[in-house]
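All protein chains but one are shown at their positions in the complex.
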Amino acid sequence: MSTMNLNRSQDEAELEAEFQRRIDNEEKIEPKDWMPEAYRKNLIRQISQHAHSEVIGMQPEGNWITRAPSLHRKAVLLAKVQDEAGHGLYLYSAAETLGISREELIDALHTGAAKYASIFNYPSLSWADMGAIGWLVDGAAIVNQVSLQRTSYGPYARGMVRICKEESFHQRQGYHILMTLMEGDERQRKMAQDAVNRFWWPSLMMFGPHDSDSEHSGQSMTWKIKRQSNDELRQKFVDQSVEQAEAIGLTLPDPDLRWNEERGHYDFGEIDWDEFYSVIAGNGHCNRDRVAHHRRAHDEGAWVREALDAYENKRAAARTA
Amino acid sequence: MSTMNLNRSQDEAELEAEFQRRIDNEEKIEPKDWMPEAYRKNLIRQISQHAHSEVIGMQPEGNWITRAPSLHRKAVLLAKVQDEAGHGLYLYSAAETLGISREELIDALHTGAAKYASIFNYPSLSWADMGAIGWLVDGAAIVNQVSLQRTSYGPYARGMVRICKEESFHQRQGYHILMTLMEGDERQRKMAQDAVNRFWWPSLMMFGPHDSDSEHSGQSMTWKIKRQSNDELRQKFVDQSVEQAEAIGLTLPDPDLRWNEERGHYDFGEIDWDEFYSVIAGNGHCNRDRVAHHRRAHDEGAWVREALDAYENKRAAARTA
Amino acid sequence: MSNVANEKIAAYANRLGDDSLIHGHRLSEWCSNGPFLEEDLAMTNVALDYIGRARNFLTYAAELIGGGATEDTLAYERDCLEYTNLLIYELPKGDFAFTTARQYLLDEFELLFLTALCNSEDSTLAAVAEKSLKETRYHLRRSKEWMLRLGNGTEESKEKLQTAVEQLIGYTPELFEVDALEKDLISGGIAVDRAGLEESWRSACEKTFDEAGVNMPQAVWRVKGGRTGFHTEHLGHLLADMQFVQRAYPGCQW
Partner (left out) sequence: MSNVANEKIAAYANRLGDDSLIHGHRLSEWCSNGPFLEEDLAMTNVALDYIGRARNFLTYAAELIGGGATEDTLAYERDCLEYTNLLIYELPKGDFAFTTARQYLLDEFELLFLTALCNSEDSTLAAVAEKSLKETRYHLRRSKEWMLRLGNGTEESKEKLQTAVEQLIGYTPELFEVDALEKDLISGGIAVDRAGLEESWRSACEKTFDEAGVNMPQAVWRVKGGRTGFHTEHLGHLLADMQFVQRAYPGCQW
């Protein structure tokens, strides 16, 4: 090793040590700060996939806007999906601060290099799904996002604070949809229960594998990208949901669900990890559709983006002329 | 004039005289027979527009196949539209015997050089419209087509015989749809009456202007392309329809409709010729849609036709090799 | 106020509600289908404004109709022959050029219409108009900007915009039709004289079209019938989707 390389490694080691000290000190890392390349990559992956999830999540919900069964619900659902688009924008912006462009982000989504929350590979089949998605899927997302409000990367943390505010509103609306159905007639109650039967386990899967099986967890925790473990967050979600379910007469589809006095938490059944990995691998109802839909809209909109660019260029030229 | 030209005019005059003699003698003109160019053109226009009408007519009815309110009605409507496609094919074939290609026929439809029955510029807005279209529109078409069974051009006349058989079945089915609605509840009766209110006058318009105002009538009658006048056929249609309407409790939207003992026919009100010409001129609800729809299907199918051609060519080459 | 007068105002509010509802519904179909995320958000925002506007008008109409009518019974329990929206609103969303052109033409109209409706003798209609006018000013800024972007963008975008305008123009005369109901309410100072808006509308639009390098044709063909339930074939399918849940599960709360 040459003296220069040695110096560079020494510098690198110093920078990394300083970086970790800041992390341990609960300091926020900002875009201009030095960061390990692996930290940058990890964040790009996580933030962009979070953004893609918001955007892809617009599809199963957008699927019910035209069929919303009252003008009030129609307006609320429209506002919700709009919020999600907004969340996607915050998160794309946060990712872009790390040196990746919107075009690269979208391309990664289209090729499959970047993922989105696998929950959205499930189809929305009834109006009650709007309730289940709001209550359970947004509910799970909130548990995760509340934790992420303390993530080490500044733009991401601040984005989470803004998103959490709106997301809790979404969760309440979802819960309210189900509550209204459970107070309805037999067919409505059946519809609500059926939606919960389909979304409960996939919602638990949203927290990811057990930490022992999770690929990125270790390093993410060290760098305080991730603040709590998958299993911790999952338990929190289960605990809050059981009582909410009972309050409106819904049965969670888990015969092993029971209060454990010792632990102070609810015990629950083992997740079907085969299903989890199977859906991620492509066997979900909507895997192909979600990406194809996004790609189609993107392709169909190419001429619009080109026109916008051309127009902006003309105006810029006119201003400098 | 040269001697040759004089001879040619003499030959032409003889041929025309012979042609007219055959016509007057109720002989059928076949594809290989000599015919005046104007006769050929007149027939191409009439037959192709008749064909286009069958094809375009598939659209307002096709619009209700997916929404047919019983499996029986769904099957019957599917069969009806299928018949219409078949009629279109007979008629395109008959036109093709006169030396015009399918491609030219379709092109004329797309450019607007060839018309289709203006009745199809009206939209089909309720299930009852399937009844009104069957009863009134097919009913009017039948009156016209029965008359055309005696048209002078052989292929056209024979096509009419085949078509009339199926068409009368369609008319009965349409009438039966309305009858069922009139025996139903108040909303169904209202639906049926509303459909009749919208289709009655346009059906009368199907027979064209008064003969005194009709551009092609004179020559068409001389050549026995046309066997009865517009007004004769329209009267026939009115007479049969009034009683059919009364039988199921429908009111025809014409306060001037009354039996005229002297004439032995029903008197009826004056048609709003402004509406007739306005719709033909392009102010109907569906003028643009009908042609655009046909054009779109044709354009989207270009690759299929190309593939079929390429395949047929390959097979032909293989056979001769 | 007399019952007859109530009936007429109810019918007027009902048609304005139908216009807004159908327009908002069509715009909402862009959700997750926009050319880029910011525009997706923007369009669903406009859609939301229209749904809100529809709710205001229909709720008022329902109040006047009485007998248990609500914004939802009006929206979900009438079939297409009973809907009274103008035809231009129910046309499918088309491509982005079509939506842009339609939105712009309607925004210019609504600016004039709502400004006038703010002066209605009916205080409820005037209040709805005031709230809606704020939104429409914002919509118009956006749609005018998009007219310029597409008209002065690329050859392709200009062509698509021109095509869209040719497809739409024949549906615009209906915006300025005054029937017996509206004639009556105009003389009562309640409704807007639509016919009187046409010249200003045309003039404002032509300015933008000119700036966008796109021709604003005269309507050679014109289609109308929405106020009397004589719709296009599009509305029936729209309502089949929109109303399905209420139809399949009648008499329920949602």
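Structure notes:
All chains are identified by letter, namely A, B and C, in their written order; residue positions are counted from 1 within each chain.
FYI, contacts are C-beta pairs under 8 Å (C-beta built on N, C-alpha and C of every residue); 3 or more make two chains touch, one makes a residue touch a chain.
Bear in mind the structure is a predicted one, so any value in this text is a computation, not a measurement.
Note that the undisplayed chain, when the full complex is considered, contacts A, B, C.
For the chain left out of this panel, the touching residue among A:Q46, A:S70, A:S124 or A:T180 is A:S124. Check A:P31, A:G99, A:G218 or A:G282 against the missing chain and you find that the one touching it is A:G282. Within the set B:S9, B:Q82, B:T222 or B:T251, the residue that contacts the chain not displayed is B:Q82.
The missing chain lies against chain A, touching residues 60, 63, 67, 123-126, 191, 194, 198, 281-289. Interface with the hidden chain, as seen from chain B, comprises residues 55, 58-59, 62, 65-75, 78-79, 81-82, 85-86, 88-89, 92, 127, 177, 180-181, 183-185, 187-188, 293-294, 297-298, 300-311, 314.
Chain C meets the missing chain through residues 79, 237, 239-241, 243-244, 247-248, 250.
Note that only the chains that are shown with their structure count from here on.
Taken as a graph of touching chains, this assembly forms an open line, each chain in contact only with its neighbours along the path.
When chain centres are taken as C-alpha averages, the shortest distance to the whole-protein C-alpha average belongs to C. Centre-to-centre, using mean CA coordinates, chain B is 37 Å away from chain C.
Contact with two or more other chains is made by no residue of chain B.
For chain C, residues touching at least two other chains: there are none.
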